[in-house]
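Some chains have been omitted; the remaining ones sit where they do in the full complex.
Labels for the chains are A and B, by order of writing; each one numbers its residues from 1.
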Amino acid sequence: MNLIINGKTVTVGEEIETVQHLLQAQNLHERVVIVELNKNILQKEEHSDASLKDGDALEVVSFVGGG
Amino acid sequence: MLKIGQYTFNSRLLLGTGKFPDFTTQRQAVEESETEILTFAVRRMDIFDQNQPNLLEALDVKRFTLLPNTAGAKNAEEAVRIAKLAKASGLCDMVKVEVIGCDKTLLPDPVETLKASEELLKEGFTVLPYTSDDVLLARRLEELGVHAIMPGASPIGSGQGIINPLNMRFIIEQSTVPVIVDAGIGTASDAAQAMELGADGVLLNTAVSGAKDPVKMARAMKLAIEAGRAAFEAGRIEKKQYATASSPTEGMSIG
């Protein structure tokens, strides 16, 4: 399945059915990660129910140093 | 005590987290500063890079109130989106509204800042707009209901200190919400001066992270803000053009 993550097309395995799966696969589920799925910002608790389908566009952002 | 919206703080120093030489120095500087509020920016991450360092994990975020900024936003819409992304982390509901209108001066756009603040207030955020020292613009922001006004002392990172103390005082005198001097602070005496003008707090970043010794400068800023606040409360002497003797002038001619 193809996803557009932060503007780049990425192919992920079929086992990745939800945003939560995607983050777990990268070991990010424990970390501060914010996901926007098809322009819809997800709260942390929505990650597990947010199912992914081919062509979905995700923004994945975090906090970095800033003033 | 500094009260912003429903939050209260003992420290009047808000510290930015940008551009520190390394996480260790940053952690120590944050310690020395005794700040309770840390600002951050929101950026895309590369989820496939495991070792990508994560700033927050370098700090015990539970101990701090997080103040994400909307840096990078060129208009109200982008600012609102960045604020919502930050809030979705579940870690904060405060936001520093920062809509830059010019890349050279990094000065804020008044119209978009007003728009973004209004929208974010509707969305229930605790809103702290970074603004110029335009006195009436600050009043407009306050009328919208923002939780603090954050006028710039001078351009971001310029270290020029408070160029226009008069406007700063006008903003402080008219405001019923906290005024936090943001941007342009270069050294300890600048921070002290901001507090002496009656500011409720100071937000700074480069002055600490860019100092030769950021940890020591963090301590200097903590002390300076306490010093400036104490001086403000103590009530300074008035400036006089001519001199006034501190030693008695009578009975001087001895013998």
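The definition used in the following text is that a residue touches a chain if its C-beta (ideal position, glycine included) is under 8 Å from a C-beta of that chain, and two chains touch if they have at least 3 such contacts.
For clarity, every value in this text was computed on a predicted model and none was experimentally measured.
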What stoichiometry, expressed in the displayed chain labels, describes the complete complex in this file? A x4, B x4
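By definition in this document, only the chains that are shown with their structure count from here on.
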So, what's the distance in Å between the C-alpha centres of chain B and chain A? 33
Listed in rising order, the residues of chain A that touch chain B in the complex are 5-6, 10, 22-23, 26-28, 31-34, 36, 41-44, 59-67
Where on chain B is chain A touching in the complex? 16-20, 26, 39-48, 50, 54-57, 66, 68-69, 71, 81, 84-86, 88-91, 156-157, 183, 203-206
